[in-house]
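One structure is given below, represented as structure tokens, and several questions about it will come after.
Excluded from the complex is one protein chain; the other protein chains are retained at their positions.
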Amino acid sequence: MTALLEIDELTVRLGDRLVVDRVSLGLDAGDRLGLIGASGSGKSITSLAVLGLLPEGAEVTGSIRLGGTELLGRSDRELSAVRGRRVAMVFQEPRTALDPLMRVGKQIAGPLRRHRGLSRADAAAAAVALAVDVGLPDPERLVRAYPHQLSGGQRQRVGLAIALAGEPELLIADEPTTALDVTVQAEILALLDDLVTRRGTALLFITHDLAVVAQVARRIAVMAAGRIREQGLTEQVLRYPADPATQALLAAARATGFPALTRKRTP
Amino acid sequence: MTGVWRSLGGRIGVVLVGLLLLTALVSLFWAPFDPTFIDPRVPWAAPLTGGHLLGTDGSGRDLFSQILVGSRITAFVAATATAMAGVVGVGLAVLAAVPRRAGGLVGQFIDVLVAFPTILTAMILAAVYGGSVWTAVVAIGIGAGVNVARVTRAEMSSVLGTDYVLAGRAAGASTARIVRRHVLPNVAPVLFVQLSLVLALAVLAEAALSYLGYGTPPPTPSWGRMLQELQQFVTVHPLAVIWPGLAITATVLGLSLLGDALREATDPRLRIARTTHAGAHPVPRPEVLP
Partner (left out) sequence: MTAEEPLLAASGLHRRYRLPRARLFGRAGERHALRGVDLELRAGESLGIVGESGSGKSTLVRLLLALDRPDAGTVSYRGRPVVVGPPRSLRWFRREVQVVLQDPFASLDPRLRVGAIVAEPLECLRVPGDHRARVDEVLAAVELESDTRDRYPHEFSGGQRQRIAIARALAPAPRVLVGDEPLSALDVAVRVQVMDLLESLATDLGLALVLVSHDIGVVARLCQSTAVVHHGEIVEHGPTTQVLDDPSHPYTRRLLAAVPELPVWTDQ
């Protein structure tokens, strides 16, 4: 397994706050890593650092290597060759992640033209094909819709289409289902699983929901107060949690989660 | 308030506005000459001659004294017109934001009035009641007030849609109480920023009205009217007209800078305060708003 993403001693300071504290993570090509932690644990900032999307005035030290190439310290121009093309991101809030004034088909076609060099006509056709791939119902028609005309789940599908348009090696999903209804969440997670498996894309899945990450990721890293507390195979970490932060997350999840004794019904 | 001092613009604004207030205050007690005193012996005197710091105008009236006393009019009109704009603005905004159906009508009424230029209102008022300080005050008060109403109304609607207002209604609060205790205090920051803008505009508007003859009538000194009187002789005595122009510019600049600094001090802090509260997941909102 080749190491695709290597984060080494990443430290991020915002103003006088230490948000990310010597974080080291690794992700192999085609593998799935879940980054789990409560709000404010620094997990989103970590993912933004990979894409060089940190706010102005952030102090960053450490190393982030993608396929051997160092990403930290690169200029915006150099990074834009990476964004969308090698690393893409899906965001949490489907309502704000899309341009409200542009039809979704055009938004999907954008990266297709930019990263795959397709002509406008070819990109439009490829956008429809991608819409089919992400399970957008009535793709020919919905591709011409504006974001506000779509439901949350549909918007998130569009977000996935945009992210995968450039055929990236790594997909970062930052709480992609948190704002969705539970039935829609189930659909989107299944879709994500399917897309990532078929394309062999590596997945960095960020969430606060243990039950979700257990479903999605092969390996997980538990983050709290900017530091990685423990990481390893999902079953290993959840079954034999070593760190108190992991134990606390598990306890909370079991207290508010679905009663484990209840058997689920198949629909 | 300390935030205002932090920026250079804010500091300059405070200094300039402070200067205006000081000038107006001083003019109540002292002026080197009576600004209305016509002295045919020293027309168009050069600055720093015969005790005239800035010289005299065509009728021998001391320019410095005119500027000094004129500041009083400027300050008075600006302050009074702004206060009136505040009352008119809040009043109309409440009428537009609070009632369900009638509010929409009031809102459209406001939008129509916004289209009326303040100068036009002043001219109409002057035609009916004659030009005076009060013409300027009322005209600016209404003209600016309507614009204040527009912005404030939007802010009020936003407050009325918040959860804490809903909670207030669930706690049994009457509409009057909600407006008094929840809406007004929460729109106050926006309102004050708007009024700071109005203040700067009021100075400019008063000068413009006086320049056109719809404002302060002679013999009371007014910067706007000074401009109009001295401008006629700019080819022969170019220096004189600069003084009232400078006074107006400095005052408007100061008020604008102060207003900007106030906006910076109040707005972003609210934004930062909201986002640094860790612990909450974004709240999923219902797809369709009733």
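To keep things simple, chains are lettered A and B as they appear, and every chain counts its residues starting from 1.
Just so we're on the same page, a contact is a pair of C-beta atoms (placed from the backbone, for glycine too) under 8 Å apart; a residue touches a chain by one contact, two chains touch by 3 or more.
Bear in mind the structure is a predicted one, so any value in this text is a computation, not a measurement.
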Given B:F37, B:F116, B:Y129 or B:Y164, the one touching the chain that is not displayed: B:Y164
Which of A:G152, A:G166 or A:G226 touches the chain that is not shown? A:G152
Which one, A:Q185, A:T201 or A:Q231, makes contact with the chain that was left out? A:Q185
Sole touch to the unshown chain from A:S39, A:S63 or A:S80: residue A:S39
For the chain that got dropped from the picture, name the residues of chain A it touches. 38-39, 152, 181-186, 189, 208-212, 214-215, 235, 238-239, 248-260, 262-267
Name every residue on chain B in touch with the hidden partner chain. 162-164, 166-175, 177, 181-182, 185-186, 273-274, 277-284, 286-288, 290
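As a convention for this text, only the chains that are shown with their structure count from here on.
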Using mean CA coordinates as chain centres, what's the gap between chain A and chain B in Å? 50
